[in-house]
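Structure, as structure tokens:
Here the complex is missing one protein chain, while the rest keep their positions.
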Amino acid sequence: MEFEWIKIPYSLLTLFIVINFGLLLTALIQKIGARVGRRHGIPIYQNYIDLIKNYAIRSSITHGFMFYLGPVFRLSGGVGLLLFVPTIYGSEMFSNLSFAGDLILALYFVFFGALGMALGAGESGHPHAAIGVSRGLSQMTAAELPFALAVFSVALQYQTLSVTDIVAAQQGGVLNWTLFTNPFAVTAAMFSFLGSMMRPPFDVVLAPQEIPIGPPTEYHSSYLALMQTNRVIFPVAKIVIYMNLFFGGAASWPVFFLKVFLIYMVSVFVGVAFPRFRVEQSIRWFLIWAMPLGILAIVLV
Amino acid sequence: MKEELKKRVIKGPDGFEFEVDPLQDYYCEAPPTVQPAAYQKIVEKIFNWARSESIWILGFGTGCGAIEMRPLMTPRFDAYRFGVQWRPTPRQANLFIISGYLSTKTLKRAIRSYEQMQNPKYVIGLGSCTINGGMYWDSYNTIKRLDDYLPVDLYIAGCMPRPEALLAGFEEMKKIIRAGKAEGGNLYAENFDWYKANQKKVIHDWDMPEHSW
Amino acid sequence: MVNAIFIIATGLGTAFLLGLLKDEWRTAAYGITLAALALMSWIAASWVAALAWGGAATVDIFTAGTEPPFAINLRMGLPEAVLTLLVNLASLLAAVYLRDTMFKQGRRAMAVLLIFAMALCGIILTRDLFNLFVFFELTVISTGGLILLSRDKRALGAGFKYLIASQVISILLLVGIIFSYHATGTLNIDGMASMSAQLLQGGSLAFFLMFIAIVAELKPFPANGWALDIYESAHPAFSAMLSAAAGSAALFAVDKLLLIGGTQWLPVATAIGIVSFIGANLFALAQNVDRRTLGYSSIAQIGLVLTVLGQRDILGDSYLYIAGGILLAHAISKAGLYWLSGLVEGRELTAWTALRGRPLLIFAFVTFLALLIGLPPFPGFYAKWDLIHTLAAQDRIMLLTLILFGALIEAGYLFRWFGYVIKREQTTERVACTPHKVAVVYGAVIAGWTAAYLWGNLSPHGNLLHTLPLLFALGFLLLEWLPVWIKNTIAIIGLVAWFILGFPDYDPLQLIFAAVILIGGALILLSSYHVQGRRIGFYPSAMLMYAGLAMLITADDSFSFFAAWESLTVGSYFLILRGKHSEPHALSYIIFSLGGAFLILAGFALASQGVMDFQLQALGQVTEPLSAWVFMLLAIGFMTKTAAIGVHIWLPGAHAEAETDVSPMVSGILLKAGLFGLFMLLMNMGKQQLYGIELTHVMLWIGALSALLGNLMAIFQEDAKRLLAYSSIGQMGYALFGLAMMNHLGWLMALMFVINHYIYKSMLFLSVGGIAKRTGTREMYRMGGLITLMPLSFIAVLIGIIAVSGVPPLSGFGGRWIFYNAIMTADHRLPMIIIFLAGPIAFLYLFRLIHTIFLGQLKDEHRRLKEAPFWLILPQMIYVACLLIFAVVPGMALRHVDSYLNQFFPNHGLNWEGLTITSSFGYWSPISIMLVIGTIFATVLAWLLFVNRKAQKVKQFNMVFAAERPYRPETTHYAWNFFAPYRKALGFLTQPLVTRFWEALTDLLHSLAELLRRFYCGNGQTYAIHLLGFVVVVYLLKVGL
Partner (left out) sequence: MQTLYTKLKQLFKLGELTEQRQDLAFITVAQEQLRPLLLHLRDREGFTHLVLLTAVDWMEEGQFQLTYLLNDRAGARDIGLRVMLPRDSATMDSIHDIWPTAATYQRELREMFGIGFPDSPGVNDEFILEGWNDIPPYRRDFDTLKYSEENYSHRPDRETTDPAQHMKQQLYPDEG
């Protein structure tokens, strides 16, 4: 795969579609959550307004160099993650910048934003930020494990690390999806997915009442806006990986929208039904329930 | 002045001694500045619309009125549908609701929180106490009129006003914001000395920097 | 050639002459004594010269002019010549050393000394049993006299005990001689030897009595309580003679007797020897008095030589070389150490800290210790190498194990002592430095190095003192008076020059290691410019380590490999010991390293099967059941150096407590020696199976566990350097894992780790070291908020942690990518789980490192800190540049190695065509990644700068604190016990089980020693009973049962 200049506008198009989709999707998810609580919830366009408002805040402060760069790392991480993975299977147009690297690149690039954000939050000097980071990182180490095992299992299954090839191998009917050919891997990965979506029961990192929203506690105005932008891109980018690895990918935008929405809904279902874990509880949970599935997946594949 | 805010002489790791003045070294001393609106009128209009439709309230219940805000999150009133939501930190909030009586001790915290909010920022005084002291009019430790200490955009009268009144207040607030009249932040910056003088008159142990960034 | 009998005659005659002199003529008497001893030494020396180089033959001398048995018979051969020279020189030096005492005691003391020397020479020269007895008696009497020279009150008691024991021995000897004479009708040793068959038929008891008497004279364990009191209480000069000269003479007597006994008695000698060696070493472990320790060590060494004597049936030609090497090393070092002990006031081991002010004396001390332990390039090293190889070839594995075990204990207490000297609080007492005494000590040093040179020349493996790197390192000893910057420049030039010299000959693998070691070493040395003054001891040690490393990667045969290994171990030990609180850590480092080295030695010995010139390539030809054991021994040896889990406990302390510029050397570079060894091993031996278990599979698990537990322990450290040290354990675990996968990409990954780990760990250690230097602490929670004060250090750490964690776009990602591709073809999947768990844990400690130091709250006392010194920052910035370059064009270094690895694993290599690197499974384009991420980042940053151009810079307390304000930075900085929830969930995994295991082991050894010590009650009669008991037990074991 080689680089061509046309890929840049194509990628920007993907980005544009995903940002809009993400804004609406997160609002919709919030609305669904509200409906569970018998509320109307926010208007579907609320995210746009919030975003504009935060960009429109006139003043801001900075705690220093890294604090300033934190949200930049964060958003670059989200955008990069999205663009390093082909969005639509079989479409040269929406294969984005995946020529730069394979699945492993995407897996490790997830941490780019988290690391930068953690550093920025750290420079604010706020203990809550540090506590949030400490919790987030702790939980992440355990949550990533089943996913890593599942990815390894899937890579072994298809004997490739290229996302495109993995999707290609799942074409030709629903039963060819990894979901059905390697159910243990998918289950393990979905457990891990719950842990990485910052929804209950794994949202102790943000804990608004206890450590006011954790790492981003000092962020505001345009910083916050950047992070909000990331907040709508990042889950979609992440789900795209899951979709490609486990759920047959998407050959067109409508399928893409549907699948992303449904996968997102998994974490919503769990989230509205369960209360929050403490960090050490969630670590144990991942190690006891999710890891064995992952092990089964790599042993049986 | 609290002990930890007094100047102290510190010995560095290399044995060099120097003075640390916490108020200077640990806090930014710059006064607040007036933040101009967007250069293009139309842009500012769009911005004001967005601001009005996305009101983020600081989750800081300063008095008994805070109890009236909780029902707003419930299915019965559901303020979220009006673009209103609560944020746990002043950095991210636009609207500060002073919910009822404000003792001088809380005033100190309220000032600090207000100053930590970013421009444009709005204040709603909730209940009679914020207007003229209400039933605490002769109390030895509550302030009687909020607008002497913070620029107030809107009062919601009552003792206490019901959640419906609050919702109506939000609608009013939106109108003010859309009209571009909610410039409390700039007002505060412009009359900074006056506000500070008022604040210091009632807060006898002023032990914080002039402006809490 | 002067007749050898004149040695005896001179001694005896002068002793009588002294009796005729007036008491007042002390100077004259002393002069005569010295002259006599010098003459005796000269005669012996001339014989040595004639026999060794002049081509003269062994001479038999008959006093009465007839053949034995009718005349007394003396023999002068090479061993006799060397030993008499040793005895006479030792006596001469002792006489010089004893000048003041001699003057006080007068001519009688001088006469006794002469008699002592003469008697020892007699023991060595005589071939007549009765003469042997006579000379022994003379020795005993003169010993008794000399003991009383001491100022120590206990000497009297000790002398008395000695006499009791000696009488028992004499009686045994005399009875034995009478029986033997009765059985054979001759007193001549050679005569008896020829008739030994006859003697042994009827007179094995006779031989036994003679044999045991002389063996008892060697003070074997456990019948040696009386001897130790002498060692402890006698005048040190005499103890030196007793240990060095008398011990050697008695050993030679045993050697002669064994001629009579024949091979049948060799196992007895071996058994007594090895029991003494291990027992006495164990005892020494529990000692804290210097002369007693030395006494035990003497007994141990003599026991070792006795063991070697017991191996004469298999040693063949190298018998004299080995026994002589160990004996000479022992004699010189022990004499030197006793003489040194005379300079030190206190008797505690720690009192020797008084030496610290005198670098030359420290050098002497080091020389003696190295001689004693048998480190390269001293004779003991060559001797031990040959001995172990012969033992392995003859399947005397048990003995081999015991010797190595004893040697390890010995190294343990000797290095512990050295640690005390260098690190313990200095005593106020000064060294009593009379020039003649110091001169005597230096004489021993010169003798030691001469012996080292001679043994090297005699060695079939080549002289280590002829190797250029080693000489370069030793050369720094002569440059110690120069200031640091000159020495540093010379060192850097030396390293780079050696790299350029060797460059054409390296294969790609060696090139990578050479670049890391030599160029990398030079880079780290840049940081040493920040030190002022002369920094005595640093450069010889550092260069010794580098010399060892440089020799290691080019070593072809097992001997040079092992010699290089020992050199780098010793050099790095001295380096590590330089740290402020590193005494216990350096000790555990050297013990683990020597333990590992001994395993390697044993492995090579087993593999070679007697082939002395064993090529490393030949490891591949070792046959089936043996090869697995060889593999295991070597692998464990190398893994000790890479600090694999289980043998890792030396690393954290050693790396953390080392000096600022030493930590990167020992972490970034030294650990690679172990990896190189593993590379060498796996390349030559491949996969091995033991009892059906694949050993590389076991290594896979060890690697994975090291990675997990190293990382886990790192996250709970409060000390920044300790954190990095534990992280090294984890990183080395990854590399080990890669190697053990035994596939193309696994090895490539390990190599990538070699480069990456060197760069980022050196960089991190330097920056953390610089920060610790400025802040005066290594505890992270005491720091915080240093980003604005030390921005360059921050950048280094930031780049470092991104690289370590493997986040794109920096080079660590390449390692991870190769890792994932490598595991696709790995045979075993289960260990991956652990590696997967270990991966993200790295984030935890890395974030903690950068956060608690640079972010968060700046402390009061750090408000005026400056950036780290320029010379510490410079290499860091070079590393940053290297990391960025290596991130963009990893192919520069790796593609050659990749193709080189094709000869081992032809499949699954990488394709380096164009910008994208492809494997059989995936692809990766470093340049594209860098560009894409850079572009996105720049765009977003530009957007933020546009919308947020007026941000107000605020200070550290300007934050939302729930409407309150922070009180003190200390209480606001969230840093201590940063991962408390993690400790709750997984802390149980970090129980220090391994540490406890090793501690229990050392405790066991110590309490064993304590227990045995009660045996030595200090009572003369009891000691006599011990002696008799010993005789009976040996007899029963040998003859009766």
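Chains here go by letter, A, B and C, matching the order in which they are written, and residues are numbered from 1 within each.
Here is the rule we use: a residue touches a chain if its C-beta (ideal position, glycine included) is under 8 Å from a C-beta of that chain, and two chains touch if they have at least 3 such contacts.
Because the structure is a prediction, the values reported are computed rather than measured.
Seen in the complete assembly, the chain not on display touches B. When the missing chain is restored to the complex, the residue among B:Gly133, B:Pro161, B:Gly185 or B:Pro209 that touches it is B:Gly133. Contact with the omitted chain, checked across B:Arg145, B:Arg178 or B:Lys196, is made by B:Arg145. Of the residues in chain B, those that touch the hidden partner chain are 104-105, 108, 131-133, 137-145, 148, 198, 201-206.
We take it that only the chains that are shown with their structure count from here on.
Under the stated contact rule, the graph of chain-to-chain touches is complete, every pair of chains being in contact. A comparison of the A-C and A-B interfaces places the larger number of contacting C-beta pairs at A-C.
As a whole-number value, the distance joining the C-alpha centres of chain A and chain C reads 54 Å.
The residues of chain A that reach two or more other chains are 59-61, 212, 217-218, 221, listed in rising order. Across the assembly, chain B contributes 28, 35, 89, 91, 213 as residues in contact with two or more other chains.
Against chain A, in their complex, chain C makes its touches with residues 785, 787-788, 791, 798, 801-802, 805-808, 813, 816-817, 820-821, 823-824, 829-830, 832-833, 836-837, 839-841, 843-844, 847, 850-851, 855-857, 916, 919, 921-925, 928-929, 932-933, 936-937, 940-941, 943-944, 947-948, 950-954, 956-962, 972-975, 978-982, 984-986.
For chain B in complex with chain C, the touching residues are 2, 4, 8, 10-14, 16, 18, 20, 22, 25-28, 30, 35, 60, 89-91, 109-110, 112-113, 116, 208, 212-213. Taken in their complex, chain A has these residues touching chain B: 34, 37-43, 46, 49-50, 52-53, 56-61, 208-209, 212-213, 217-221, 224.
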